[in-house]
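Shown here: the complex without one of its protein chains, the others still in place.
A and B are the chain letters, set down in written order, and residue numbers restart from 1 in every chain.
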Amino acid sequence: MRSAWIILSAVALSACSSKDSDRTTLTVATVNNGDMVRLREISNEFEKSHPTIRLKWVVLEENVLRQRVTTDIAIRGGQYDVVTIGPYEVPVWARQKWLASLDDMDPSYKVDDLLAPVRAAVSYDGHQYAAPFNGEGTITMYRTDLFRKAGLTMPEKPSWSFLLQAAAKLHHPQEGVYGLCLRGKAGWGENMAVILTMAHSYGGRLFDEQWHPQFDKPEWQKTIATYVDGLRKWGPPGAVGNGFNENLAMFAQGKCAIWFDSTVAAPFLSDPKTSKVASDTGFAAAPDEGLGRSANWLWTWALAVPASSHKTAAAKEFIRWAAGPDYAQLVARRYGWLAVPPGTRKSLYDNPAYRRAAPFAAITLKAINAADPASPSVRPVPYVGVQYAAIPEFQGIGTEVGQQFAAAVAGQVSPADALAEAQAATGRQMTAAGYHK
Amino acid sequence: MRARNTSSIVVTALAWCAALTVAFPLLWALLTSFKTELEAASFPPQFLRFAWTLDNYRVVMADGDYFASLRNSLVIAGGSSALALLLGVPAAWAMAFAPTARTRGTLLWMLSTKMLPPVGVLIPVYLFYRDWGLLDSAFGVALLLAAGNLPIAVWMLFSNFRDVPAEILEAARIDGASMLQELVIVLAPMALPGLASTFFLIFTLAWNEAFWTLNLTSVDAAPLTAFIAAFSSPQGLFWARLSAASMLSIAPVLVIGWFCQRQLVRGLTFGAVK
Partner (left out) sequence: MTAAAISTGSGRTYLTLRARLMIAPAVGLLLAISILPLTATLWFSVIDYRLLTPGSSRFVGLANYGRLFTDAAFLPALLNSIILVVLVLAISILGGLALALLIEGAKVGRGALRLLVISPFFVMPPVSALLWKNLLMQPVAGFFAWIAAIFGMAPLDWFARIPLVSISIIVAWQWLPFACLILLTSLQSFDREQREAAQLDGASAFAIFRHLVLPHLARPIAIVVMMETIFLLSLFAEIFVTTGGGPASSNLAFLVYSEAMLRYDVGAASAAGVVAVLFANLLAFFLVRAVGRSLDV
């Protein structure tokens, strides 16, 4: 009797375990933007064509996701099999050998189809470490009707000076229209992204070749003067609370005349369901002051595999499906061409159906191709990145410096004091981190 | 007689005004959850004249995770609160009815365990949980939350027990009641409002706890706090959906609160014991 039980339970156990070992479960950690949410919804197609792989999803807001994933990868918690990261994380993590190399992807992944700057952004030391899923650059968005009424014409490549002049003419707070909207919320990915990009386009840089901060240089003074002036004089009230989402909501409500920010905003602003001014929104290139660099930044959300994962084969297969050239067709069939993740592949922009559906496709492509994270400044720099510097310390530095500049916009400190404090704080951080030997 | 009536009418009216003011932000979020995204962000704000839609709720619930997250929240919040009460009631009883010179120190020490900001101990706890396989487990999170809420439970129960008149307990003891009988038959009914409100408070604290639940879970044990974090601040307009997700997270607590409330009211009859 007892032996019968033992045999029965052994059979049952082995049946259970063998069933599990036939299927691999991948835990995918993603950001909660529209493209990723759609990826999750479509992923049952992947599971249908790959019955041995099951997908489990962790969808979080960007900041929370980054904290979770960074902590887990750094401590090798092993909670995730596929993670969503950006070009900020790739160099830092690849240096620590935390990411599996994606050089050996199946040829159907068509790695040469990737846009050159995007591919470079997810590579380190000649190897690819993440598969770009969607990409973004920067553009200038403006109200064509307001420009027409004021008798202004937006040049194809405006300069910062022109934008400020135009903002001054279009600033009518009594009618609820503000001349210039920019990110003012303190944060390394919020106001600092815009400010650092501006600084690069003014010929400045974050660090010199010996990693000394450059906030005391005239280029930074010019940048901050323009930024603080522009926001204080022609920006909306409460600008220091406005990040990307707040500005998007305001522009969509018709409250901004000019807005410089990411190409991600374009689909929202062109859609009458999400924008009250859809028919009056125009796009121009990111500002170029003629000093050698334009204010073009590059960002991509890319799928990567932790090096400590045991499921690299299945993970890479999923990445090949999600970030490959055929995924666009899947999305287009189910949601329409406007919903296809933009900014990663040439094949998407060569597709006439996409170009017809997305009027901002051409300018997005130009914006991405104009970005040069490997060489963000006219002067030589020891870091990569236009709106960030791909060093671990940048998150902390960017936040601290961003707080200073937000305080300047709020009128709590003068721009000169803000720059001085930024210089001192950054110097302290870099010394403590061992950059100045 | 008339003066008393007028004043109670005034008090009632004031109470309703105050309560509605306090609840206003939540009611506003409720309203927002029925608007389209564009209308949710529009100004001037629309109170009732807009296109009511259930779309947001549909989208949020179709996001397959809602019921799994709900289940996890119930397990984590309920389990941790039950554990906290299980350990807290005896401790509070002892401190309220048999205090020693050490009681005050113990109470203060319990509170001091909450002085370390959780964000500062994330790494050690994460390492420990990783090594013991407690990551992404409802039990692991519930244990931590129980320990976090235990000091609160003990303090609140202590306060409630102190309000119980001692003569009744004395009388029961003299009548020969055992410790258990004293606890269950005599003390519990009088302390019920306190027990109910303590349970409700620590349950809600655990329900809304957004640090450990977000950092120690990923898929299997992810509660509603993680579910809501998925609707918070994506790129684009999200207010209507976030409001809907929040309402869906608040609804279960409201139901539980309503039940706890009835205990609160029932407990008021202890005056009849006299």
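Assorted remarks:
Everything that follows uses one rule, which is that contacts are C-beta pairs under 8 Å (C-beta built on N, C-alpha and C of every residue); 3 or more make two chains touch, one makes a residue touch a chain.
None of the values given here were measured: they were computed from a predicted structure.
The missing chain, though absent from the display, is touched by one residue of A:P107, A:P352 or A:G434; that residue is A:G434. Residue in contact with the omitted chain (choice from B:A138, B:V154, B:V186 or B:V219): B:V154. Within the full complex, the residue among B:W28, B:W52 or B:F139 touching the omitted chain is B:W28.
Interface residues of chain A facing the missing partner chain: 67, 70-71, 74-75, 92, 96, 176, 185-188, 190, 236-241, 246, 249-250, 253, 255, 392-393, 395-396, 399-400, 402-404, 406-407, 409-412, 421, 424-425, 428-429, 432-434.
Mapped onto chain B, the footprint of the missing chain covers residues 8-9, 11-12, 14-16, 18-20, 22-23, 25-26, 28-29, 32, 41-45, 87-88, 90-91, 93-100, 103-104, 106-108, 110-125, 127-128, 143-144, 146-147, 150-152, 154-156, 159-167, 169-170, 179, 193-194, 197, 200-201, 204, 207-208, 210-211, 225, 228-229, 232-233, 239, 242-243, 246, 249-250, 253-254, 257-258, 261, 264-265, 267-268, 271.
Operating definition for what follows: only the chains that are shown with their structure count from here on.
Per-chain CA centroids place chain A at a distance of 37 Å from chain B. Partner chain B is touched in their complex by these residues of chain A: 27, 29, 31-34, 37, 56-62, 64, 67-68, 71-72, 75-80, 244-245, 248-249, 252-253, 264, 268, 273-276. Interface residues of chain B facing chain A in the complex, by the touch rule stated above, are 36-38, 41-43, 65, 122-123, 126-127, 130, 135-136, 214-215, 218-219, 222, 226, 229-238.
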